[in-house]
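Rather than the whole complex, this shows some of its chains in their spots.
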């Protein structure tokens, strides 16, 4: 037997999606705007995309790039963020550099990037990498900063070297916060996966979307948006599983009591 | 003592930037990049100084900044309030969580044409795009921070007779502040990127537009001036945010 | 086996679409040489890619190519031509709403006008026409960038008072009705060349045979495209992911752009355009001869 | 585990919940079961019944981990018991309120507020004007011996200092019932004695009800009207002992009082005898 609240919790995602689609449908009917098709039109266009072999290959190619960019970013950013969080000097060294690099839109740097990396996978993966690494670095940074000093002292007293402390104490202690960064990173990975294909396209989900946009086929554009949204839900659900497993120890003991009564 | 520490840190921070500029110069000098695509840094900074004092360029910067701040401010207000509400109330959480899951990963640029038609070619569409993109990192960080607030802090405040909704402002908000500010930092960077991108796609003013016009006619130096400007803006805004941060978090152990 | 890196865009390069989609129809393609296709949004980024050496050949517009030459140290040859404005065929035009008070170009004074790319290829003739009618394009109108895809909507929503129209969007808008043509580019000059094929000079000089094979295939691709409209519709539909019935309304019909059967570049027309750009201050004076390769130019058999 | 019958001494009476007219807090059959991360049930409190009279000073003694803090959370309204009810003035406790002021074992100071800010929080929340709250808070801070530390942040305080701030913060808003979880645990003997006296003074003056968790038998006997002894695994009430010593109590007088000595020795012996200590031999 499921209690009503768990039942609601279970079906809440479906309800929310349906709600969103309904709002969309109404809004598009009210606004009457060709570049903003109704939800139903968009949904009708989905099968066309998903039944096309080539589209599927495109989407898979994009996902592969995303996975690579995301993986590389996580592997690179967590150590950097942790180091920055634990060493003032490292933070002082990298912080201004990152803050100079990140605000520049990669699209604007395309001519230069093309010069060295061409227009292929490497460039797009790099863009995804940059998008993901931003939140992961900063959440790792702040997470590492917030680690209780005495825990590190305990570790040091047990004979852990600074590196070991970083890996075996700072990393797990900051993990909840790091994972928040990874979650934001996942969101940005999907976004940059699409936008990295805005200017130069070979094969990919963004290719489908921006082509449709250029051609003014807005039902396909929005169908693609729905597909990306669905990917978002799936990836997020998988991520949530992993997260819950990794940081079970940090879950609050009691529900936030503000919701009593 | 503190002054010396700060200046040491500043030097440490400037070092890699100087290194980047030096290798940039190196790339140009040793012919790894044609000057038509990558002008020498000296030219770019020279032109930047020239431009900075001109009224038209200042107007471009102002246009970009207005959009940046407006979009970022909207994102902060929405992100923080929704994030805290979702952490505090299971009902809101149940509604917000799936919506965030769906909406967060959408490529918002794809909606830009629709936004243009709905909100016009002025500030509105760009501000909305900035807000939409900067919102989710802030929201997610806030939610994380708010949902891990030490229970006994809330209990203490409740026992002191704080009404529930006030607890959100008096306890949850300040206790979640470290995370919120991390989210804001990410949101700020994204705002910089998106405002620029939006101006690149369709605009009649702003730094992004300045870049596009220069790029189309291959005026490499003029193309790099807005790029460097947005870089510097990012650096300055981030430094300001850092100052706000160390003020707000002065009581926290990690500050 | 050599590879040639080609940039392309949508929507009007039928010969290249044939090469992409029906490679078996081309004897050399995939056998003596390979093509690595990369799609771009617009011609300007492709010019940058050519200048950066990231592409060997690409679709170009006369203006973007010239910009690359003037500002980007690019040296390139025009090897083929995709579409142009043939007299009587489609010409990019500015539309207003039926009930708009704007009746002549002069009426545009003080209005908001949309153009697909500010500083783009259409702006030269556009500026010229405005000037001829006593409208200063920099002072008298408010110019906003409106991509072709959203032109119709922007106009209908009243975001702009006049906006440029291109195929296939023009066909769609006309089918719906409610808009009318104010003026078209052909009024500035006939035979405007919209897009052509250009290859980097150093690449051509190094691989003349390779480029020759490529240009040969473009030529034959154009032939196939014009000869077999039904198949072309399918090919274009595959590339554009646009339904055939939509394409049916204009593609390769009277209301479409013109295509040279041999894909031959119309150098005099291009020179005329360069002159207009020079006249309107968008470019210094340029001679089209520098884009001409003595032998490698469509049509090639 | 059965309840051991009380020992045959006149001041130890068996656990029989009864309800005098002046009861302010009634705990009736309260149990608390926690779900551990290993998805097992862990019984922290088992069938606790206890009545606390208005104005009484009740101490809870018990082995570490027997559920003292949990019991306090339930009375505070922070945690809902798995079964049973706790009532205040006849009404079921469902939420925290300013009538019950907790001093937590972990202090739970607001890290973003200074010492003064922490102490002033309660009065300000109760609508006391700023100037007045400031003055009151400063005198409380002085009372707990932290004059000069008003503008320190919690992270800059020692353990004992934090504990004293937590104490002052709760006293500042004058709750009717004080729920104190080892409030003097981190203090040296000297400071502790002073604060015990201060607490007794406040209590005698305002006649607050105090529920006081402590590990010191001395302290419990010295301060309380009633000592509740708990045992472990699962947490149960073992004995309830009325402390029949005259008030006002002075420490140096009391130390010489043989009755005081007897209480202390007897309670200590009970501790030792209790099989409920849950401690391996």
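List of remarks:
Chains: A, B, C and D, in written order; residue numbering restarts at 1 for each.
As a convention for this text, contacts are C-beta pairs under 8 Å (C-beta built on N, C-alpha and C of every residue); 3 or more make two chains touch, one makes a residue touch a chain.
This structure is a prediction, so every number in the text was calculated from the model and none was measured.
When all copies in the structure file are counted, the labelled protein chains give the formula A x1, B x1, C x1, D x2.
Here is the rule we go by: only the chains that are shown with their structure count from here on.
When each chain is reduced to the average of its Cα atoms, D sits farthest from chain C. Our note on geometry: chain A versus chain C, Cα centroid distance of 37 Å, whole angstroms. Between chain A and chain D the centroid-to-centroid distance comes to 48 Å (mean Cα coordinates, whole Å). Counting partners per residue, chain D has 78, 95-96 as the residues that reach two or more other chains. Multi-chain contact residues of chain C, defined as those touching 2 or more other chains: 48, 51-52, 147, 149-150, 153, 157. Taken in their complex, chain B has these residues touching chain A: 8-10, 12-17, 20, 33, 37-38, 87-91, 94-95, 97-99, 101-111, 113-114, 117-118, 133, 136-137, 140-141, 144, 147-149, 151, 154-155, 158, 164, 167-168, 172, 178-179, 181-183, 185-186, 189-190, 192-194, 196-197, 200, 208, 211, 215, 223, 226-227, 230-235, 238-239, 252-254. The residues of chain A lying in touch with chain B in their complex are 5, 8-9, 12-17, 19-20, 31, 33, 35-36, 88-89, 92-97, 99-105, 107-109, 111-112, 115-116, 134-135, 138-139, 141-142, 145-146, 148-149, 176-177, 180, 183-184, 186-188, 190-191, 194-195, 198, 206, 209-210, 213, 218, 221, 224-225, 228-229, 231-233, 235-237, 250, 252-259.
The part of chain B that touches chain D in the complex is made up of residues 150-153, 155-162, 171, 174-175, 177, 248-253.
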